[in-house]
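Only a part of the assembly is drawn; its chains keep their places, and the rest are absent.
Naming follows writing order (A and B), and every chain is counted from residue 1.
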Amino acid sequence: MRLRLTPRDTTFFDLLGALARRLVTGASLLAELLGADREAREELAGRLREEEHLADELAHEIMRRLNQTFVTPFDRDDIYALTSALDDCMDSMEEAADLIVLYKVDELPRRVSDQVQVLQRCAELTADAMPRLRTMGKLADYWVEVNRLENEADKLHRKLIALLFDDVTDPILLIKLKEIVDVLEDAADHFEKVANLVETIALKES
Amino acid sequence: MRLRLTPRDTTFFDLLGALARRLVTGASLLAELLGADREAREELAGRLREEEHLADELAHEIMRRLNQTFVTPFDRDDIYALTSALDDCMDSMEEAADLIVLYKVDELPRRVSDQVQVLQRCAELTADAMPRLRTMGKLADYWVEVNRLENEADKLHRKLIALLFDDVTDPILLIKLKEIVDVLEDAADHFEKVANLVETIALKES
């Protein structure tokens, strides 16, 4: 860790932290939605959409400050990329919820919950890590663990796809389920992207 | 607006304007194609392909100048991103036309025309906005309206997807129509991306 010789706008850390905490709420709404009936699902998807709007506003606020601040706590492009990647995590989770409702899929394969559990864990780790960007403390644990989780998500995803093609004989249902399972995998990829960006930032600062 | 203290290469604005005007032609060829018979569709898709090549050349020319010009009217990375995003709008519209011909889909759901109408409006607004980058004048109206249009496109897209899954029983036809409708939604997303980049540029310059 270097000494900071210039005053830095600490609100970037607060805003990134707030954005990441929206992901925790988003992931837990998604988990709740899986176990709910059709009516409750619509309501939960609506709440997830609101979370996504709030996350969007936070991302927008970060971008706005980024463009108007002369000194940023770390590389401007890295904050930009990190904000985009956090936003992408939310978008994928919201999209998954949206598809489940839109496609009126009543029963999802059991392993879909495992996918969402991995996302919840990723979201929590990410929300915990964001404030540590301030001091660059103990971030390696975070990115190593998220990379491990993404690997797990990837294996789960492959198993689910194999399962769908083995078990689902209705091609239209298959199209629906495949898209949901794929979008959940995208969400895991975006969380890994966030972790990789944090690693890059930490390396530059070390 | 700041005073410009350095001479700037104005041709970037001309080239961006010319590129955006290609999108207007592209969107109107796409609209025409929807109402045409199979033979006319092939011809119109061919003309859209030519427009796409011309847009590509313009994008290439912008990139070339960008790499060889020392002073650019605004941030180099922003011109790069803007050019790419404009190019992506064209690519998606050309891809949609191409799929309609390739998949030999004779009848498209009526609401697909509404999707394309939104794209036409986005293209016109974008082409009108590009020259205003020179003075940064009245750009907020543009990006607010394109964001509103993208929201509309998004709702249309959701309705169309629900409709397809409710009405189309032939899974192969469903795969075709879903891809066309999804690619048209991608085009709307790219127009929104362009508008968001213009907003970013305007904020930096303000």
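By our rule, contacts are C-beta pairs under 8 Å (C-beta built on N, C-alpha and C of every residue); 3 or more make two chains touch, one makes a residue touch a chain.
Since the model is a prediction, treat every value here as computed from it, not as a measurement.
Asks: May I ask how many copies the whole complex comprises, since the file places only 2 of them?
Replies: 3
In this text, only the chains that are shown with their structure count from here on.
Asks: As a multiple of 5 degrees, what angle does the CA superposition of chain A onto its copy chain B give?
Replies: So the copies are related by a turn of 120 degrees.
Asks: How big is the gap, in whole Å, between where the Cα atoms of chain A centre and where those of chain B centre?
Replies: That pair's centroid distance is 28 Å.
Asks: What residues on chain B touch chain A, complex-wise?
Replies: 158, 161-162, 165, 169, 171, 174-175, 178, 200, 203-204
Asks: Using the touch definition from the top, list the residues of chain A that touch chain B in their complex.
Replies: 63-64, 67-68, 98, 102-103, 171-172, 175-176
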